[in-house]
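Down below is the structure, laid out as structure tokens.
The complex appears here without one of its protein chains, the remainder shown in place.
Our next item is chain A:
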Amino acid sequence: MSATHRLAAEGLTLAYGERAVIEDLDLAVPHGRITAIVGANACGKSTLLRSMSRLLAPRGGQVVLDGRSVHRLPAKELARTLGLLPQSPIAPEGITVADLVGRGRHPHQGMFSRWKREDDVAVAAALEATQTTELAERAVDELSGGQRQRVWIAMALAQQTDVLLLDEPTTFLDVSHQIEVLDLLTDLNRTRGTTVVMVLHDLNMAARYADHLVALAGGRVHAAGAPDHVLTEETVRAVFGLECRVVVDPTSGRPLMLPIGRHHMTAPAEALAAGEPIS
């Protein structure tokens, strides 16, 4: 088992200039579980994630890892416990997969220390876990979107952190690659006990893959808990301002959200919203 880590936001306020994005937010990340953060556009999901990995200093409150504020921890020490995959990481022109994944070893290396066997082992393990071993010598910019995202996850894995934060890891992927990436993260969580925290756009994917679902609205946590409890018609209405039906996904048993629009409805929207059965 990996060491138990307690990651939490306490009374966190985040702002860009004068505009507060997150206000007085409390959030505890359950250890060893998959947490998904959802919410409307510009509700502060990514901002929250950035602050949890100390990319953004809080205006008030703090992010605490194992009882210490992340903004006070030494940079490398934090980077050995907590990894982050940003939304659009930049691959230098021509860099190969093995080289990119190897850069994940930085927090484990001293300024002049030589590359060690354990670094090679970590890189090989990361490539194996993401099924990118075959791609090791290819240039990252020649890969497909799904492959590239797996390579970035491999880099974060080579960092060997017990907590992994991901900002919309599936955004630019088609549906089969989305499932591939989310399955991979679930594997990591189950086999290594890695605590995963991700911002997701797709509510249904979030409900399917998360153990713990956090819905943000108005800079605060609107609801948090098991997907069954969080993904409800009331929550979607409050968080997204959208009428919907929530049914049980026959393939996963998790809640599945069916949005109600103005067109292509089998019954009038009001009737559907009122809960009449779907024919």
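Methods note: a contact is a pair of C-beta atoms (placed from the backbone, for glycine too) under 8 Å apart; a residue touches a chain by one contact, two chains touch by 3 or more; residues count from 1.
As a working rule, contacts and distances are computed from a predicted model.
Engineer: One chain isn't displayed here; going by UniProt, is it "Amino acid ABC transporter membrane protein 2 (PAAT family)", "Iron complex transport system permease protein", "2-oxoisovalerate dehydrogenase subunit alpha" or "Acyl dehydratase"?
Structural biologist: Options "Amino acid ABC transporter membrane protein 2 (PAAT family)", "Iron complex transport system permease protein", "2-oxoisovalerate dehydrogenase subunit alpha" or "Acyl dehydratase" narrow down to "Iron complex transport system permease protein" for the missing chain.
Engineer: Taking the full complex into account, find the residue in A:9, A:48, A:65 or A:127 that is in contact with the omitted chain.
Structural biologist: Of these options, the touching residue for the absent chain is A:127.
Engineer: For the full complex, which residue in A:39, A:61 or A:83 touches the chain that was left out?
Structural biologist: Residue touching the chain left out of view: A:83.
Engineer: Could you please point out the chain A residues that touch the chain left off the display?
Structural biologist: Residues 1-3, 50, 53-55, 75-80, 82-86, 88-92, 94-96, 98-100, 102-104, 106-107, 109, 111-112, 115, 117, 120-121, 123-125, 127-129, 133, 136-137, 139, 156, 159-162, 191-194 of chain A touch the chain absent from view.
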